[in-house]
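One protein chain is absent from this view; the other protein chains keep their places.
Should a chain be cited, it is by its letter among A and B, assigned in written order, with residues numbered from 1 in that chain.
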Amino acid sequence: MNIAAAIFVDGLIDASWLFIVAVGLTLVFGVLNILNFAHGSLFAVGAYTAASAVGWYYGGNFGPAFLGYFVMLGAALLVAVAMGPLLERGVLRLFYRRDEVVIVLVTYALFLILEDATKLIWGVNPYYAYEPYGLLGNVSVFGLSYVGYDFALVGLALLTGVLLWLGLNRTISGKVVLAVIHDRDMSGAMGVNVTRVFVLAFTFGVFLAALGGAFTAPKISVQPGISISVILLSFAVVVIGGLGSVEGAAIAALIVGLARAAAIHLMPSAELFIVYLVMALVLALRPEGLFQRTTTRKI
Amino acid sequence: MTGRVGTLGGALLAFVALALLGRILPHWFVLVATLAFAKGLVALGLVVLMRGGLVSFGQGIFFCAGGYAAGLAMRSLGVTDAVLLVALGGALALLLGLIIAPLLAGYRGIFFATLTLALSMIAYGILDKTYSLGGSDGLNLQAPTFLTYQPQTSQEVSYALFVLASLLTAVAAALCRIHFDSIRGLLSLAARDNEIRVEYLGASVRWVSGTNFIISGLLGGVGGALAALSLGHIDPDFAFWTTSGEFVFLAILSGYVSVTAVFVAAVLLELVRSFSSQYFPNTWQGALGIFLLLVILFLPEGLGSLVRRRRRTGVKLAPKPVESVK
Partner (left out) sequence: MSAPSTRTMPGARTRGRISRAGQYGTEISTLLQEKPGLVYSSLWGGDLEAFVLQAAPRGLMKDRLVIFSASDHVLQPLGNRMPDGVIVGARGANGQFAEPSPINDWFVAAVAKAHPGVNPVQPHYRGAQGVLAVKTAVEKAMAANGGKKPTTEEMAAAMVGQEWDAPSGHIKLALGDGHQAIQSNAAGRTKWDADAKMIKLVDIVHFAAECVNPPPGIKSADWIAEGFTGAKCN
């Protein structure tokens, strides 16, 4: 069996869920200029909600097995609608006039709060949502057995990326969002309701984080602490790809996924820090990331 | 200058008062205070950086440098003297700071924060995988000696460490206060406000950031060595970004106005942590988060701004352009 092929397939699968999560983070930064430390916690909330929803759905035998996927999607939507406007209007809005680093600290505080909130709501014992994981059977690729669900996740990531790109570049509302990303004051002057764009963009970012969490839940044991490594990897992807760039997030997710897969196959001891090494290198050589978004600075 | 003498005198007084207090305070409080002072030193380093407008998520690197230097010196070189161990920890951290500072000095804002975070995680990865440094188990440290004094009971060890911690705290606090009020220190405030204008006025922001970073590294290393001696243990988890985040939390809480506030806040935080993790294990982190939000919202300059003092030179310490010295 070809090691290169295995690295490619494994890297691709890893990159998929990374992309779904990271693109939300980069979008939120692009529109609102917020590097959201709590993004990983929202991933966790999505995972927990999906686990509970799936448990309820399959436990009560409410319908055909395949609808479980829509239950998970619904869980992600629920999280987004419940938490997006609440966090953005209720908390983040109060700090917009401040330094961009202050907002990072605010999101760090939110991360602390959400960690304990999930423990209060769901407890500290693990949750499982394994039924959807086995529904798509096994797939044999290059002689190795893979779970079909993982490839469905690749499909979901592709779909998300394409829809996001089309939405931003081919629809009017998308172009309005791009305008706000580019220059929010000017957009406001041209009559754009920047406040509404903020709320919608942040809510969509929450949705993407929760989506990543919901669709990762079936393959892991959902418990306290899953947010911490997610946020690290997402940061790495967002920084490498360029803050605010959707294409950058896609390419960077692939780079990170392939780098980790290569490390695990070829040099396992490097796996822990190869991602941060790449991140540090990119920051040192090209701080805006691979797909830079030019920012003007008003002095 | 009366300002400097006053600061040094105040520090000496504080040290004597603490040393006497340590005799009457209960044993558990002495332990908590020692660790709090160690963490306060690390946070003080962050405050130095914050005055220049930079937030670092990488104090874990220097904390581990200090702690591991002390642990290795104890294990492989047989050094038991606490003063020497702390000095070694500070020296290694200083060396690291000198190497890393030029690489980081040009960055601001988000990039500086994420770059330090990445470096912290790289340090964590290296420490975790290096078995000769203990791997993920870390290193254990025994009870140290203090120059010619060899404490016999654990009570005596704790008290001696507390005295050392108080001494280091007083010295560091005094030196930092002097630095903050000096021309170089005030330049940091200017850079925090608008670094482009500072450059146009002829000063080098890179140099300011670089020196601040080296100072914060030294403080981080000293704090790390002290904490390692106090806990009897050091492991790679101290380089994980969540630990660095705790130091950031402490620095934000205390603010950059008053140096004393850093150590008061550190003791408060350590007390809250000790009691809360026993009685509210699943809610105290969230409570801290709420508290942090409130502090950022209502006390943007931290708890220290509650006891704002006017300096005798007439310069008001605030995030506004510096007024002329009277």
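The working rule: a residue touches a chain if its C-beta (ideal position, glycine included) is under 8 Å from a C-beta of that chain, and two chains touch if they have at least 3 such contacts.
Only a predicted model underlies this, so the values are computations on that prediction, with no experimental measurement involved.
Asker: Given that one chain is not shown, which residue among B:R75, B:K129, B:R184 or B:R273 touches it?
Answerer: Spelled out, the listed residue whose C-beta touches the missing chain is B:K129.
Asker: Among A:Y133, A:F198, A:F215 or A:F291, which one is in touch with the chain left out?
Answerer: A:Y133
Asker: Extract the touching residues of chain B with respect to the undisplayed chain.
Answerer: These residues of chain B touch the chain that is not shown: 128-129, 131, 135-137, 153-155.
Asker: Using the touch rule from the top, list residues of chain A that touch the missing partner.
Answerer: Its contact residues with the unshown chain are 1, 3, 6-7, 9-11, 13-14, 17, 125-126, 128, 130, 133-134, 138, 144-147, 150, 216, 219-221, 223, 225-226, 228-230, 233, 260-261, 264-265, 267-269, 271-272.
In this text, only the chains that are shown with their structure count from here on.
Asker: Across the complex, what residues on chain B touch chain A?
Answerer: Residues of chain B touching chain A: 53, 55, 103, 107, 109-111, 113-115, 117-119, 121-122, 124-126, 128-129, 194, 196-197, 241-242, 245, 248-249, 252, 282-290, 292-293, 296-297, 300.
Asker: List the residues on chain A that touch chain B in their complex, please.
Answerer: Interface residues on the chain A side: 35, 91, 94-95, 98-102, 104-106, 108-117, 119-120, 124, 228, 232, 235-236, 239, 243, 269, 272-273, 276-277, 279-280, 283-284, 287, 299.
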